[in-house]
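Dumping the structure here so I can ask a few things about it.
Only one protein chain is missing from this complex, and each of the others stays in its spot.
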Amino acid sequence: MPQRHDLVERLRPLVRWETGLFVALLVIVFMGTQASDQFLTKGNLFNLCLSIGEVAIMTLPLTLIVITGEIDLSVASILGLASAMLGYLVKDGWPMWQCFVVVILLGAAAGIFNATLITRLGLPALAVTIGTLTLYRGLAVVILGPNIVSNFPTTYTNIGVNGFGGTFLSWSVAFFLVLAVIFGVVLHLTPFGRSLFVMGANKDAALYAGFRVRRIKFLLFVLSGVICAFAGILYTFQLSTAVQDNGLGLELNVVAIVLLGGVSIFGGKGSILGVVLAVFVYAALQNALFLTSFPQRAFGIVTGCLLLISVLVPNAGSFARRAREALRRRGARAAHPVVESN
Amino acid sequence: MTPGGRVPQARLVLSLQHASKTFGAVRALQDVSLDLFAGEAHALVGENGAGKSTLVKILAGVYRPDEGVLVVDGRGVFLDNPADARDAGIAIIYQEPLLFPDLTVEENIYIGRQPLTTGRRIDRRAMRRHVEEVFGRLGVRLDPGRIARGLSIAEQQIVEIGKALSLDARVIVMDEPTAALSAVEVARLFGVVQSLRAGGTAVLFISHRLEEVFELCQRVTVLRDGRWVTSGPLADMTSDGLVRAMVGRDLLEREPEEQSIGDTVLRVERLTREGVFTDISFDVKAGEIVALAGLVGAGRSEVATAIFGIDRYDAGAVTVNGRRLRRASPTAAMSAGIGLVPEDRRQQGLVMDMSIARNIALASMRSLRRLGMISGGAERRFAKDWALRLQLKYGRLSDPADSLSGGNQQKVVLAKWLARRPSLLIVDEPTRGIDVGTKAEVHRLLDVLAAEGVAVLMISSELPEVLHVADRILVMREGRIVTELAHTDASEEAIVAAATGQLREEAA
Partner (left out) sequence: MNAAADSVRRTPVVGRLSSGRLIDLAYRARAFGILAALAVLIVVTSAIQPRFLSGNEVNIVLGNTTILALLSLGEAMVVITRNVDLSVGSVLGLAAYASGNIFGHLHGMSTGTSIVIAFLVGIGVGSACGVLNGALVTIGQVPSLVVTLATLYIIRGIDIWIIGGGQVVASSLPDAFFELSLKSFYNVPYLALAVGAVVCVGAYHMRSFRSGRDLYAIGSNPQAARLVGIPTGRRVFTAFVVSGALAGVAGVLWASKYGTLDSTAGTGYELSVIAAVVIGGVAIFGGSGSVIGAALGALLLNTILAALYVVGVSPFWTQAISGALILVAISIDRVITLQLTSALRRRRVRAAAA
């Protein structure tokens, strides 16, 4: 008997959100191979990577932000803004490295703007980033207008054609994996990372433990801006096109993947591993469905359902508990009315 | 104002009989009885931990007593939730009223049950009339049409009282209502209570301020350590007698210890924060335990958070080990060697969902770093060491802090700060809500710390604790330090006298 109990105890840590995602990934991959024998080919996997790379990169800083209890909906607009600026500068004949510097600085500026409104003025992050999402998208339109820029040097646009080192991994996914490792180490293995969880779980306790909450949140929004700008550069090269609505609507994908990865919308909980698995689950699912000629633009149904599942499942336990409580109280009330007659 | 006598042949409105309530190992209430008559203002007094708030929560329907019955207007009632208490005619006015800041005063009172006219429309004129009538009965002037946001605490209380009255409350319980009020507002509140009494409502008045108790109430019930001590007319009691009833126990003798008091660690000079505390000056030396005593609302915790940098201050200076401490920066305070065990351990001291190990290591992560990283194993080893030192009782170090008893939770918070080897430790209500055994352990711990040369600033509302542990006692009242007592001169009566002061000499 004690032996069985011991075994259960040891297996317990494995039954986590990440395990569920891993299982889901295996199931989807299996279904994919059944749906089409193209699924595991190098060409298809490369396409899969291309479709997910930038979104994946954007999930990383957003994960940190959501863990601290905030939100940043402007991520894809910063991507679009960066893409537009890159197109504009290239069209204008700027040397590429200067373009990179300006674009990254632009991303930082966008992040600083978000950060200032949220941490200095104390405005709610949801409202602010809805505003800046519109503003930055609008600025992208202003910068590029109706123009479409596609004369990017092939050394760069190559990333949309060939994988990293000749493998099926796209450059964007390769960058994502490297960044994921860095973010993972920082979040889970450094004091800084720990402080993010504390800030999300209990803001007062964070203050009383000496964490500089405002400064850290400021930094996270700036980081988000920089990384999204970088993703914008990759996106542009991959498509070999800069157009005013690059990345339109992607922010919802990014949020969906982060929540699917087990990061709590309330803050204080989550893991990079979960988000990475969620990225691959999402990408695999999207790809598998694409191969079965599911209407691609209707994939939103799947994204939406995944989002709902990922927040309903954690609530299932407490929902059952609350239902039982309500029934118990109703039974108790039947036995003891509030006021008994004498 | 003379206290009115009890109206002869007054009706018994509420009777709590032989109520008991236990939480785990802590017996919050044991065989407590309380009778309230119509038209009386009845005081409920007792120290921290005497059981007053548990009693209030039972009346409020938040807790159900393990034993005992509640009789209202001659009928037994079972209160399952706050709505039941409301239906039974009991209203509670909390220190921090729960109002709707965006609604008007009259809507706050009548939300969900506004008077209706034809077609189920809200009858605003009737609502205004009702509210004006209620306020008239209470003798206050408050604009029913103004928005609740920005009302002072005193005005918010009045709105809550108005709401209670409009619900035909027969019993209104006021929990430390005067803690945050100015003298003027207190006078107005007393007028309101008189009006309530004249209308036949019974008022249960919970307060630490004894001069207010004598001024306002007719009868008093004293609780001590969860038990009923005495009830009776205030006319038959003296202030000393009341204090003795609240306190009367064998005071723990403190073993005279060889204390080596060292240099000044903390020096606070003329610290002022407008409206909160004024001209606070004191120092704490290494090896000393200085207690900051006083009533709730005297401003003690605010002084502590100002020193630690969580809150700002407007004037004055804080010096630690000879160096000026930057204001409003907890990071600077921590670097200077200060630790703060806060008043609210659940909300400020711990992250309840986080593991015990991580909570303990939370303030020491820098020192556990290797190559910029910190491992779960290092945290666990660190936490285990400190858990052992403090004799922490826990299941596993990976369990959430929520799973611990109050006393052990407090030990976790202490461990977190002790692990930083502070030169000044500020503890705010170190043993609030903790069982007797752990209380003693915490006191011993503070003694050991002092012996090791740490300077300790303790804020406490529990007089035996203050007397037992402190070398020097500073008593605060309404934002100022009014007196300083050495351990040898101190007594509970002296502290209470200083904390409650004379009847307000300041012109109202």
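Points worth noting:
By letter and in written order, the chains are A and B; residue numbering begins at 1 in each of them.
We take it that a residue touches a chain if its C-beta (ideal position, glycine included) is under 8 Å from a C-beta of that chain, and two chains touch if they have at least 3 such contacts.
Computed from a prediction, not measured in an experiment: that's the story for all the values here.
Taking the complete complex into account, B:Val140 is the one of B:Val140, B:Leu350, B:Leu424 or B:Ile495 that touches the chain left out.
Considering the whole complex, the residue from A:Met31, A:Val102 or A:Val141 that touches the absent chain is A:Val141.
The chain not shown here is touched by just one of B:Glu107, B:Glu379, B:Glu441 or B:Glu465, and that residue is B:Glu107. Counting the whole complex, the residues of chain A in touch with the unshown chain are 71, 117, 121-124, 126-128, 130-139, 141-142, 145, 248-249, 252, 255-256, 259, 265-266, 295, 297-305, 307-308, 311-312, 315, 318-319.
Counting over the whole complex, chain B has residues 1, 82-83, 86, 98-103, 107, 111-114, 116, 120-122, 124, 138-141, 143, 145-147, 149-150, 152, 182, 184-185, 187-188, 190-192, 194-195, 198, 274-275, 508 touching the chain that is not drawn.
Note that in this section only the chains that are shown with their structure count from here on.
In whole angstrom, the spacing between the mean C-alpha positions of chain A and chain B is 44. Put simply, chain B touches chain A in their complex at residues 72, 74-81, 84, 87-88, 310, 330-331, 333-334, 340, 342, 344, 347-354, 358, 362-363, 365-366, 368-369, 372-375, 416.
Looking at the complex, you find that chain A touches chain B at residues 185, 189-191, 194-195, 197-198, 201-202, 204-205, 207-210, 212, 268-269, 329, 332-333, 336-342.
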